[in-house]
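Showing chain A:
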Amino acid sequence: MLEENGNGTGKNGKEVGLLERVKAGVKEDVQSLKTDLPAKAKEQVEGLKDPTKTQVYTSIFRHKHDDTPRNRALGVLSNVFLHLHPAKINRDAVRYSFTWGMGGITFFLFLILTYTGVLLMFYYHPTKVQAFRDVLYLEHDVPFGKILRNMHRWAAHLMIIAVWLHMFRVFLTGSYKKPREFNWNVGVILLVLTLLLSFTGYLLPDDQLGFWAVTVGTNMARATPLLGHEGPFGKMLGMTPYNDVRFGLLGGSIVDANALLRSYIWHCIGIPLVAITFMAVHFWRVRKDGGISGPAPVMLESEADKRRT
Partner candidate 1 sequence: MLGFIALICLALLAACSKKENTNESQGTSPTAENPPTQTSQPIDSSTAATVSGTVTYGGTAPKNAKIDMSQDPGCKGDNMAETIVAKDGKLANVFVYVKDGIGNRTFDTPKDSVTIEQKGCQYHPHVLGVMVGQNIEIRNDDPTTHNIHPTPKDNREWNESQPPKAPALEKTFTREEIMLPIKCNQHPWMRMYLNVVKTPFFAITGADGKYEIKGLPPGDYTLAFVQEKLGEQDQKITLAAKDSKTVDAGFKAQ
Partner candidate 2 sequence: MDWRQLWEIVSAPDNVPIVGMIPLLVFYIYLAWKQARANDELVAELETNPALAKTHHRKSWPFRPGWQKEVHVWPFLLRIEFLAAIIVTIILMVWSITLSAPLEEPSNPNLTMNPAKAPWYFLGLQEMLVYFDPWIAGVVMPTLIIIGLMVIPYIDTNPLGSGYYTWKQRKFAIGTFLFGFIVLWVAMIIIGTFIRGPGWQWFWPGQTWDHNRLIYEVNRDLPDLFGITSNLAKGIFGAIVVGGFYLIGGFVVHALFRRYNPKDYRRMSLLQYSIMIFFLLTMVALPAKMLLRLALNIKYVWITPWFNV
């Protein structure tokens, strides 16, 4: 290769000339290595002293990190996760005593549940034969399987409590009031979805606890007015155990394999998708409705009607 490329300047001469030229070229290359390599190495070390200036860093973080108000704002705005938040908020809104942080905790728990849930799905088969065994398998075989299941379960319970407290706080601070009426409704739907998520997950270990909890729960559906075979007017509308709303929920007249599968799919795909959609709306509306409601300045009785008009 070298022989062919290196003779661009001269014409195809004798072998001796070619050899000399090659020798000269190689010498030059060696010389360049001797002088350039230390210089470039030094340059490289210098560059690494400030990692924030590297191309890799700047490609990830779009702005500087120093404590200027601009950068603080950009830190939030340019981050896909953090830009749920505005750049600046009411100074008292950071007070925990006001917000209780329950909305955030709920969301955080939802994330934990998603991660642990996905991992659990690796080991779980929603069939009558496998389900219970898989849970035993998780408990005894899977590395960290037991803590994984425990975290999933307790995070779910914690999430329900957090959701209730969130609603409680929102009500107590009157945060549902104009212009946030709609977002309150979205919140109510999310509350229902949270309960349904937990409820559908209850059946999955296929043990006595889950089985009977779900049996008790779904037995009420029998009595749905009009749509349940034991509900008011159900019989008149031709409802039987095999075509009523409970049958639809369970995929059968008893809690069995189909119910397990339905539960599983609602729990892992159906409800989470719906919930994520509503959560997106919920968060979006928080921003669009003017951030969190407070802490707002107190209003006086006398001002109430004034403002209304």
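Behind the choice of candidates: all candidates are chains of the complex that A comes from, given by their letters.
Criterion: a contact is a pair of C-beta atoms (placed from the backbone, for glycine too) under 8 Å apart; a residue touches a chain by one contact, two chains touch by 3 or more; residues count from 1.
Remember, it's a predicted structure, so these values are computed and weren't measured experimentally.
Asker: In the complex, chain A is touched by which of the candidates 1 or 2?
Answerer: It is 2 that touches chain A.
Asker: In their complex, what parts of chain A are in touch with candidate 2?
Answerer: 69, 72-73, 75-76, 82, 85-98, 100-101, 104-105, 108-109, 112, 132, 135-136, 139, 146-147, 149-155, 157-158, 160-161, 164-165, 167-169, 171-178, 180-181, 184-185, 188, 191-192, 195, 198-199, 202, 205-213, 215-217, 219-225, 228, 230-233, 236, 254-255, 293-302, 304-305, 307-308
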